[in-house]
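Missing here is one protein chain; the remaining ones are kept as they sit in the complex.
The block that comes next holds chain A.
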Amino acid sequence: MANPFRGEVIKLYKNLLYLGREYPKGPVYFRERLKSAFMKNKDETDPEKIKKLVARGEFVIKELEALYFLRKYRTMKKRKGARPGLM
């Protein structure tokens, strides 16, 4: 496969896989869905469509980062309280 996007797609997959380790429903659940999502489009050849799919992947990365931060922030806030005196 001499597709010029191959490197980019593989990098995207690896980045998502790395992020998936912290997924609330577990890394296995995440990896299964990640793999099937990528495999669904493996025969895509239109560069425009590939670019769009990669952009969607980057969007998912941002969503995951936001999810992880909010989860952590909310847990910290619940535990530590909004004011030092409430700890």
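Keep this in mind: a contact is a pair of C-beta atoms (placed from the backbone, for glycine too) under 8 Å apart; a residue touches a chain by one contact, two chains touch by 3 or more; residues count from 1.
Going forward, contacts and distances are computed from a predicted model.
Per its UniProt entry, the chain excluded from the display bears the name "Electron transfer flavoprotein subunit beta", taken from "Autophagy protein 5", "Electron transfer flavoprotein subunit beta", "Serine palmitoyltransferase 1" or "Phospholipid-transporting ATPase".
For chain A, the residues in touch with the chain missing from this view are 11, 14-15, 18-19, 61, 65, 68-69, 71-73, 75-77, 79-80, 82-85, 87.
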